[in-house]
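My structure is below; once you've seen it, I'll send some questions.
For this depiction, one protein chain was excluded, whereas all remaining protein chains were kept in their positions.
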Amino acid sequence: MGPLITFYALALLAIVSAAITAFSRNIVHSAFALFGALAGVAGIYVLLGADFLFIIQIFIYIGGILVVTIFAVMLTQGIADVNVSNRAVGVLPALVTAGVAGGVMFYAIIHSSWYHARPGSATPTTYWIGDAFLGPYVLPFEVASLVLLAALIGAIVISRQEVRE
Amino acid sequence: MDTIVSAWFPIAVTIVVSALIVGGMVTVNRLLGPRSARNKVKGEAFECGNPPSGSAWNRFSIRFYLTALLFLIFDVEIVFLYPWAVELRELGMVGFVEALIFIAVLVVGLVYAWQRGALDFE
Partner (left out) sequence: MTPLNLTTIDFSWLAILPLIALSVGAIVVMLAGTRVDDEDSAALGFIVLVALLAAFLLTMFELGQNTAAFRGSLAVDDYAVFFEVIIIIATALTVAMSLEYAADAGLAGAEYYALVAFAALGMLLMAAAGDLIIIFLGLETMSIAVYALAGFIRRDAKSNEAAIKYFLLGAFSTGFLLYGIALLYGATGSVRLTAIHASIAARTAVNPLLLLGLGMLLIGFGFKVAAVPFHMWTPDAYEGAPTPITAFMAVAVKLAAFAGFLRIFFTSLDPLATEWSPVLWALAVLSMTAGNVIALVQSNIKRMLAYSAIAHAGYALVGMAAANGREAGGAVLYYLLAYAFTSLGAFGVVVALDRGAESHAQIDDYRGLARDHPGLAAAMAVCLLSLTGVPPLAGFVAKFYVFAAALNAGFTGLVIIAVLNSVVSAYYYVGVIVAMYMREGGVAVESMSRRPGLLISIAVGVAGVIALGIYPQPYMGAAVNAFASALGRPALHAVSMLP
């Protein structure tokens, strides 16, 4: 019973926060509401026994990306004045698209036979993730460093100061 | 699943207690603290810091954003190293070299950012 209540509480937190993020007229509110969405998902990782993912979610999404997002929102001049709602696209097509996509996903999730992994336990997962990273998945592991290196160059290119005349 | 809940129970308690402490302090302050009208003088810094000048909504240098992005990139890189650190002894020499290559690429990025002046604030 306990896990079930916890799950629904966390899911509610994530969904309500995500809705505020999407629908708020004030981008500062959107940025802060993102915290609830990310934290709710982090809590669901805990219920799934994915402790490493939980820490990463806190570490990168909340401690990194969210902070950078709020940082960018607060530092950008007059960003709160902008009406961020996009009126170019009608509400009705959006509702239909979202409704159909949601319906299809719901149907698929209900009617699918999922691949069942071993039942989760409370044992720490970090050890086995390290095992996978440096063993069978060593190539993705190393490539990830190159992806980040490309991202680093991209960031510097985009933000470099134009010193040439 | 119950084992998971019991294993994480202390953390849940910590989160709840910390939320209660912060929320409680704010509430108690509101209930007990003296209330007075807000005015411009009260809003100013008192015996600490400079009086604010200009608006807070200025244009900031793009270097702030760059620093934030660099932080994020190295943040992600560090996360990849945690699982390796946990299992360092068991993985032996091959695992060590693999992680060394990963770190070497990271260092190249750092050297590059440094040389490009991305870490400077002139």
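General observations
By written order: A and B. Residues from 1 in each chain.
We adopt the following convention: a residue touches a chain if its C-beta (ideal position, glycine included) is under 8 Å from a C-beta of that chain, and two chains touch if they have at least 3 such contacts.
Please read these numbers as outputs of a predicted model, since none were measured by experiment.
For subunit A, the residues touching the chain absent from view are 104-105, 107-109, 111-115, 117, 131, 134-140, 143-144, 146-147, 149-151, 153-154, 156-158, 160, 162, 164. Residues 87, 90-95, 98, 105, 108, 111-112, 115-116 of subunit B touch the missing chain (whole complex, contact as defined above).
As a working rule, only the chains that are shown with their structure count from here on.
The mean-CA centres of subunit A and subunit B are about 17 angstrom from one another, to the nearest whole unit.
On subunit B, the positions that touch subunit A within their shared complex are 1-8, 11, 57-60, 62-66, 68-73, 75-77, 79-80, 82-87, 91, 94-95, 98-99, 101-102, 105-106, 108-109, 112-113, 116, 118. Against subunit B, the residues of subunit A that register as touching in their complex are 2-3, 6, 46-47, 49, 52, 55-56, 59-60, 63-65, 67-68, 71-72, 75-78, 120-122, 126-127, 129-131, 133-134, 138, 141-142, 144-146, 148-149, 151-153, 155-156, 159-161.
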